[in-house]
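Pasting a structure below so you can have a look.
With one protein chain removed, the remaining protein chains of the complex are shown where they sit.
By written order: A and B. Residues from 1 in each chain.
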Amino acid sequence: MKYWWFAILSLLIAMPASATTVDPEKRMFNIAQELRCLVCQNESIAASRAELAVDLRQQIRELIQAGRTDDEIRTYMVERYGDFVLYRPPMNATTVLLWFGPMLLFLLGLTILIMALRRRKARLVNTPLSAEDRKRAHALLAQTADSEKF
Amino acid sequence: MNRLLWPFAGFIVLVAFLAVGLTLKPSELPSPLIDKPAPNFSLPQLKSPENVFTSESMKGQVWLLNVWASWCAACLDEHPVISELANSGVVPIIGLNYKDVRSEAIAWLGRYGDSYTLSVSDTRGRVGIDFGVYGVPETFVIDKQGMIRHKHIGPVTQSAVRDTLLPLIRELQQ
Partner (left out) sequence: MIAEFGHFTLILTLLVAGAQGALTLPGAANGNAAWIAFARPAARIQFALVSLAFLSLTWAFITKDFSVAYVAENSNSRLPLFYRIAAVWGGHEGSLLLWVLMQTGWACAVSMLSRQLPEPMVARVLGVLGLVNAGFLLFVLLTSNPFERLTPAPLEGLDLNPLLQDIGLIFHPPLLYMGYVGFSVVFAFAVAALLAGRLDAAWARWSRPWATAAWLFLTLGIAVGSWWAYYELGWGGWWFWDPVENSSFIPWLVGTALIHSLAVTEKRNSFKSWTVLLAISTFSLSLLGAFLVRSGVLTSVHAFATDPRRGVFLLLLFAVVVGASLLLYAVRAPKVGLGGRFDFISRESLLLVNNVLMAVAAGSVLLGTLYPLFIDALGLGKISVGPPYFNAIFVPLMVPALLLMAVGPIANWKSAKLPAMLKRLYIPAFLAVAFGIGVPLALGRWSLLVALGVSLATWIGVAVVIGIYERMKATRSGLFSQPLSWLGMHVAHLGIAVFVVGVTLVMGYETEEDVSMAPGQTVQVGGYDLKFIGVRKVPGPNYVADMGDFEMFRDGASMGLLHPEKRTYASSAMPMTEAAIDANGLRHVYVALGEPLGDGAWSVRVYYKPFVDWIWGGCLLMALGGLLAISDRRYRLKRKARDASVALKGATS
């Protein structure tokens, strides 16, 4: 559910962008943003100033000039550096639980919530106040300060 | 089971994973090129750049490709071990001089000894990228058919030679 919603959102966002031809430098930047810099800790190849990142950005530029598609370039990197180089984890059998995890957690959370509420409703009994208790309640309410009512 | 025990159960699973996690090495990345053909390359030799070395020429033998650079401190640490292995004659070692300045690389070999069969200059690091090199030093074991069989990340130690590299090399040489 979550992924589907996001997919539609992404399409809506992407639409204006695909209307114009994408500048090669921008393309390089977009691809590089989705690849991890392996000698840095938690930076993308686009953002990193490390030498390897500079080299790889240049390599991406050359591949773009050679006419490769975005997917081909990403595959090129994965062939050499493994899945680890993908900043955005791929969607495959190993990562299915990762991508659908949040949605599953959400459904689980809602289920637990509904079940717990049902169970609690069954166990709660609403007894009316006795006259004595009612008087006591009035007296206490008169005492307590305004802030307590909220 | 008491449904209130679920948080505890989940927690136990988490601790188990974390315990295993303590035994792992997250910054060491396995190479996706293991058991795949080593990328072919032709590069000028370091000491005689007019001569080109092609990796194809090593087919039929087991060999090591050792990625090094004069600016790399850890390469200096492993150099005696590499040199000893090379001098033993068990296996030829080709040096890939990575992103270096030729004069400095030659001076480095002059100062610390050159037991490589030969070294090639990968000044722009392109061959390094093809091999998935992300740090220096790295060492690759390549078999007679030109397939990469092992990648050693970081400096090669005596124990790595003794326990991993030599047995593998011997096996591949049968």
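Basically, contacts are C-beta pairs under 8 Å (C-beta built on N, C-alpha and C of every residue); 3 or more make two chains touch, one makes a residue touch a chain.
Quantities reported herein were computed from a predicted structural model and do not represent experimental measurements.
Considering the complete assembly, chain B touches the hidden chain via residues 2, 4-5, 7-8, 11-12, 15, 17-22, 24, 26-27, 29-30.
What chain A contributes to its contact with the hidden chain is residues 2, 5-6, 9, 12-13, 16, 33-34, 36, 40-44, 47, 49, 82-90, 94-95, 97-99, 101-102, 105-106, 109-110, 113, 117, 120-121, 123-124, 126, 136-137, 140, 143-148, 150.
Definition applied: only the chains that are shown with their structure count from here on.
In the complex of the two chains, the chain A residues touching chain B come out as 38-39, 51-52, 55-56, 59, 78-84. Taken in their complex, chain B has these residues touching chain A: 29-33, 99, 124-126, 129-132, 134-135.
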